[in-house]
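Let's turn to chain A:
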Amino acid sequence: MDAAMIKEIGEIVVRMLIIFTAVFTGVGYMTLVERRVSAWMQDRLGPNRVGPQGLLQPLADGLKHLMKEDIVPAGAHRMVFVLAPILVLVPAIASFAVIPIAGDAINLQDLGLPWDWQIKPFIADVSVGLLILLGLASLEVYGVVLAGWSSGSKYPAMGALRSTAQMISYELALGLAVLPVVLTTGSLRLQTIAEAQAGTWFGFIPHWNVFIHPFGFLFLLIAIFAETKRLPFDLPEAEPELVGGYHTEYSAMKFVMFYMAEYSTMIANAALMVTLFFGGWQVPGLALSQPWMFLIQVGAFSAKTFFFLFLFVWVRWTLPRFRYDQLMNLGWKVLLELAFINLLVVAMLVAAGVM
Partner candidate 1 sequence: MSLDTILASAASIAAIFSALMVIWQRNAVISALFLVLNLGSVAVLFLTLGGEFLAAVQVIVYAGAIMVLFLFVITLLNPAPLKERFASGPVMTGLTFALGVLFVAALMRGIMSLAGAGGVMASVGEEYGSARSIGELLFTAYLYPFELAGVLLMVAMVGAVVLARRQTAGED
Partner candidate 2 sequence: MSFLHLIWLIPLLPLAGFVINGLLGKRMPRPVVSGIACLAVLASLVLAVGAIRDLHDQQGLADMLNNGSALSAIGARPGADGFGAVLAPTDPDHGLVLDPSIPRARQIQWTWLSVGNLSVKWGYSLDPLSAIMLLVVLGVGFLIHVYSIGYMAHDEGFARFFAYLNLFMAMMLVLILADSFLVMFVGWEGVGLCSYLLIGFNYRDMFNSARDQSCADAGRKAFIVNRIGDFGFMLGMLLILVTFGSLDFGQVFRGVHVLAQVPGSQGLLTAMALLLFVGATGKSAQIPLFVWLPDAMAGPTPVSALIHAATMVTAGVYMVCRCAALFTAAPLALTVVAVVGGLTALLAAAIACTQTDIKKVLAYSTVSQLGYMFLAAGVGAFSFAIFHVMTHAFFKALLFLGAGSVIHALSGEQDIRRMGRLTRVLPWTFGTFAVAAVAIAGIPPFAGFFSKDSILAAVFYEQPILWVAGAFTAGLTAFYIWRLVFLTFLGSDRVEKERRGHLHESPWSMVAPLVMLAFLATVGGFLGVPAFLAESVPGLHAAAEWLPGYLEPVFREAHVVGAGMGALGFHDPAHGAQVAAGSAAGHGGVTAAGEWGLMALSVLLALAGIAWAWLLHGRAGELAARLAAALGGGYRLARDRFRIDELYDRILLKPFYFMCRAADAFDRFVIDLLVNLVAIATEITGHVLKLFQTGSVRAYALSVFIGVVALVTFLVMS
Partner candidate 3 sequence: MPLVAYIGLSAILFVIGVMGVLLKRNALTIFMSIELMLNAVNVALAAFARHHGGLDGQIFVFFVMTVAAAEAAVGLAIFIAIFRLKKTTDVTEINLMRW
């Protein structure tokens, strides 16, 4: 193994380390954030015993689940039952591979480390990155439907069918909602899309896509709420109706995997929104030398993403739940059409040379 190869592998490993560490930490602490914020909104305290302000709570939760008994129901299809949570989690995590967290690569030497490794701000530079994201989002359905089917019980099956229908339905609107951005940017590569949002109008309005495609953003937001199966669209796991949805029969680490998948999907989707509509890592009007530029961009990206995560939590504890037929009607008869019209209008404007 020569030095060049070591360098190459090392660069990849560091990239993955940075991003996945961030994601897993984020997932863990999102559970805490959710509990704390909900408590705050309901005028409670929330978990604050483990560590200062309950900061060690996720760790404790993880340990607890690890030690629980892993039950596989008698009527379950064992292999698929085990496979399902993995199939949910893997695409959710894999989504982060294509999301850029900063503008330029950074050399580890700039950070005072001894290796001359260029660390790119993403794991994989794919020219069809956005398509990969959409594809991975569609793959998540497998885990859900298999979890429901393999449990060999009615509630999970019903929940899985609901989830599947809901996810398939809103996937279309989601795809259509992001296409206007692709049209105006002319690329499916997420880094290119983020870079295209540099600069400002009049010196103070950031050159973000949200100001160009307000409707696209709105439709994407709604579709993402449905994709992540969060309130107000959490029909698949609506406790009063379906006990717990497709993961009713799951316990211990497998249940944790579903939980992690849910939060990592949330984070991935928040990051997607930020990248597509809010300039990604862009900080308008900022020009610094490395490594500060890199660090501030990562910080900006994280802050923007966190804002949307907070929005998820905020909405969850504020709005009531839709009825299932309303959900389907909204998806097929309203959102899809509106997204399509939006796309058509943008396409016409692009063709006319306005955009």
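Methods note: a residue touches a chain if its C-beta (ideal position, glycine included) is under 8 Å from a C-beta of that chain, and two chains touch if they have at least 3 such contacts; residues count from 1.
Candidates were picked such that all candidates are chains of the complex that A comes from, given by their letters.
Keep in mind the model is a prediction, meaning the values are calculated, not measured.
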For chain A in this complex, identify the touching candidate from 1, 2 or 3. 1
Under the stated contact criterion, what part of chain A meets candidate 1 in this complex? 77, 79-80, 83, 126-128, 131-132, 134-135, 137-139, 141-142, 145-146, 148-150, 157, 160-161, 164-165, 168, 171, 188
